[in-house]
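Handing you a structure now.
With one protein chain removed, the remaining protein chains of the complex are shown where they sit.
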Amino acid sequence: MNFEELTQLAERERAAQHAMPFQIHVCAGTGCHAAGSEMVAKALEGEVARSTLKGKVLVKCVGCRGLCASGPIVEVEQQQPNAEPASVLYAHVRPEDAPEVVRSIGGEPVERLFLDTNQPFFTRQLKIVLEDCGKIDPERIEDYIARGGYRALFKVLDEMTPSEVIDEITHSGLRGRGGAGFPTGLKWATVAKANPQRYPTYVPPGVQSQKFVICNGDEGDPGAFMDRSVMEGDPHRVLEGMIIAGYAVGANQGYIYVRAEYPLAVKRLRTAIRQAQRVGLLGNNIAGTAFSFNIDIRLGAGAFVCGEETALIASIEGGRGLPRPRPPYPAEYGLWGCPTLINNVETLANIAPIINRGAAWFASIGTAKSKGTKVFALTGQVKNTGLIEVPMGITLREIVFDIGGGIPNGRKFKAVQTGGPSGGCIPEQYLDTPVDYESLTALGSIMGSGGLIVMDDSTDMVEVARFFMEFCMEESCGKCIPCRAGTAQIHHILTKFQTGRATMRDLRLLEELCDVVKHASLCGLGQSAPNPVLSTLRYFRHEYEAKLRSDGYAYGHANGAAEEALSHVQ
Amino acid sequence: MEKLKLATVWLGGCSGCHMSFLDLDEWLFDLAAAVEVVFSPIADVKQFPEQVDVTLIEGAVANEEHLELVRMIRARSRMVISFGDCAVTGNVTAMRNVLSSSAEAVLNRAYRELPTFNPRIPDEAGIVPPLLERVLPVHAVIPVDVFLPGCPPPAPRIRAALQALIEGKTPEMIGREMLKFG
Amino acid sequence: MSVVTLKINDQDVSARDDATVLQAAREAGIHIPVLCYLEGLSAVGACRLCLVEVAGVNRLLPACTTRVQEGMMVQTNTPRLQNYRRHIVELLFAERNHVCAVCVANGNCELQALAIEVGMDHVRYDYMFPALGVDLTHERFGLDHNRCILCTRCVRACDEIEGAHTLDVLGRGAKARIVTDLNMPWGESPTCTSCGKCAMACPTGAIFKQGSTVAEMVHHPEKLAFLKVARERREWRV
Partner (left out) sequence: MRRYGYQGHALIEALHTAQEAFGYLDDFTLRYIARQLRLPYSKVYGVATFYNYFTLKPQGAHVCVVCLGTACYIKGSPELVSALESAYKVKAGSTTADNALSLLVARCVGSCALAPVAVLDGEVIGKATPAVLLERVQQRLGAAQPAEVAS
């Protein structure tokens, strides 16, 4: 396929869609799917076929719309000349609502199911990564192309050198969305520069490439499902980002590492890869150029540590997912010892928009050091749970109270937890902190991959810390001692707090141990594992102290130095 | 000048540490000149005295009597020394903890499963103090000032520690001679 | 191959540019404690005892895997490092059932020696007392999981030098254990050559010769480095 063919395909698809004056989008994301959206879609299709609108309404299943708690979500779109389609959103739609929904098409919306999009949940969001999620059918490449998909790839292949692509990404200020926030352009430049022959390598036969691009879709944080929604709702966007990355760094082979627990994401990515291969956007000599790029899917198998770059590589190589010391970094010494670019799903989903609209546009969004938007999975004790995308620099208060709609059941806000088991709890007094990498780190938490869990005043913060530590303990790979034995001891001490057996001595030891695990562990899992404990100790220390046993360690006290204790015998 | 009041007690251990203590041979005479032994398994004193300068605790805390005693020792002693590996780590005494976290299982194993003759857990009131669920090192129960490891601590190590204390100094527990477990 | 100069503990040291900080330090007679590292085996940077401070790097780096660089400034024994090392050794003692008094390696144990080196007079953590087994099915060797610190020296010796790969690690985290083949008794292993390199490599009393009793097991880790050189270079042909 060349650019002309792409344009033609897009035109054709758009014309076909415009021939249908109405579209009904039924969310088929995991949340709505679980709420029965498949039945709703069938009912709507049947109803349309029976109605006078037959042939004028297209019913399609789309990716996540974000407001998962109100699922199944249905959107009715009406084409308008020279403007974005007018749309009406319905929540909690059941199959038996189908006749009413179809009857209302072209007329007044169904009041009972109507979801006002003029509320902060929608108006305060800014969608870049998720712009097509919930608009397009994730199982049809034509739909993606019709909305401008793969234009960025052709722009890159036809007009830009690899180093120009890297410059563009660098100037955009994009930083890794996997959690640590490493500048993406710098990472690409390092891989592009890296010499594949520097380290002795063993590349298995059948694997040709000397450099690799890996998409990290091993979203393991409990309470996070951003990457899942992107992979399920807009898989081609991820592929396009990967192909561009491959072109920029000089790699010909890519791997998407996805959790096996995400069967729908795996299925949609497989479909997307097949479709892209069929039209010549993946494979040898893409778009008739000299550039070739292939993508394979590798399944994770349930190990949180494999989100760590070097552990992920070990897993793709077919081994236990053990991290190894860095340096050398994967950018120089990665998969099978070759230079390897590893980017998170959300990072790669940002690439095409940056190429299309330019680095300056992207850099105009966000704060001085954190550009663009961030997708969060907003969950916990908050009215509107779901998937949101917000510009960097928005405050936590806006997220929790405007977008999230505040705390339900008349309870009070207590803390918001970001970054999952690697992050921390942020209390009320810091709610006006802008969301960017540096500010969250300064508060003892991290941006993380995007889990955002709201806790109300009924939450026991020591229990929260213990919960996360149990997670880290069970997910520790066991290779290095501070993480393997340290997380187990932290968990043990926290359990003592919860069973009324902790003493002041345990509190002191807990603090010392957190410092050891944080600084002596081998990889990010161990280094960040103490964060939930440290942040709750910092902001909710009184909750720990209130749990100390009342008789404490009160069986006398040590005298320590004999010089003083025994001075009377001298 | 007062003489240093020294106590030694024997909790959950084999008495090997006390044997090693006796291995100090003729230095015991020098010791006797410098300290007053106010309580010890090798002295006939029934009640732990009110005021003690230094108490050496051999053995781990294994039953309720031990628990009560170490708390009393802490209250009445200026310096408490964990004397030997059982006191410092739990050592062999604590190996029963691996078996189960309940004392019941340990008693069953020792008195019911293993004996070939008259298997029965001694249950007459007041004859045996109840076992703790888990055997604990002394510092898990009370603050300890000095740790004197070894199974048993070699006599020269005991001497070096006591010598320092007699001189009113804190023993320097450094290096293989002073610190090796086992 | 060129030579770089660096400073370790304020002492000028020169080393080949492909040397690790640990090698450079050893050449210069500067001691850095290690546990999972063994000359002759690949370095994995797992035990974290050899962590050192490098000026300009805000993380601690393992000396065994970090390459020297021109002008590097390394500190190997700061109070902070000493503190971490003691904690690490204490964590190991609390993790499984290390009872020196009844151990075959008493007096010849690297863990015990480290405890002395870091000044561990007692363990501040609660002991975990996991119930772990002992495999005595092999006719020549025994494997006591209670004394294993998961340094994987035996696994690497078995794979890298003997080439049998009878040993590996099963599970993960605190539940990880050394495993023989498909978790079968060692004595029934179809792959074990009974070469004993695992016993040479073991730093504690976890792998031992059958029949050895308290304090009788002496390991010979230095033999492995010799074998490695012999097998790789093959220069002493007869």
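The chains carry the letters A, B and C, assigned in the order they are written, with residues numbered from 1 in each.
Keep in mind that, in the parts below, a contact is a pair of C-beta atoms (placed from the backbone, for glycine too) under 8 Å apart; a residue touches a chain by one contact, two chains touch by 3 or more.
This structure is a prediction, so every number in the text was calculated from the model and none was measured.
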Listed by label, the shown chains touching the absent chain are A, C
Of A:T190, A:T310 or A:Q417, the residue that touches the missing chain is A:Q417
Among A:A377, A:M473 or A:A488, choose the residue that contacts the chain missing from this document, as touch is defined above. A:A377
Of C:T76, C:Q112, C:T166 or C:T204, the one touching the omitted chain in the full complex: C:T166
Residue among A:A301, A:A368, A:A442 or A:A546 touching the omitted chain: A:A301
Applying the definition given at the start, please give the residues of chain A touching the unseen chain. 30-31, 33-35, 68-69, 71, 204-206, 219-225, 228, 260-262, 298-304, 315-321, 377, 379-381, 385-387, 417, 420, 451, 453, 455, 459, 464, 467-468, 471, 475, 477
Residues of chain C (touch criterion as defined above) contacting the omitted chain: 159, 164-172, 179-183, 190-191
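By our rule, only the chains that are shown with their structure count from here on.
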Quick one: chain A and chain C, Cα centre-to-centre, how many Å? 38
Whole-Å gap separating chain A and chain B, where each centre is the average of the chain's CA atoms: 57
Going by the contact rule already set, what residues in chain A reach two or more other chains? none
Chain C, residues touching no fewer than two other chains: 124, 126
Within the complex, which stretch of chain C touches chain A? 44-48, 51, 59-62, 65-67, 83-84, 87-88, 91-92, 94-95, 124-126, 128, 149-150, 169, 171-176
Quick one: which bits of chain A touch chain C in the complex? Just the residue numbers, please. 303, 305, 320, 324-325, 327, 473-482, 484-489, 492, 505, 509, 512-513, 516, 519-522
Please output the residues of chain A touching chain B within their complex, sorted ascending. 553, 555-563, 565-570
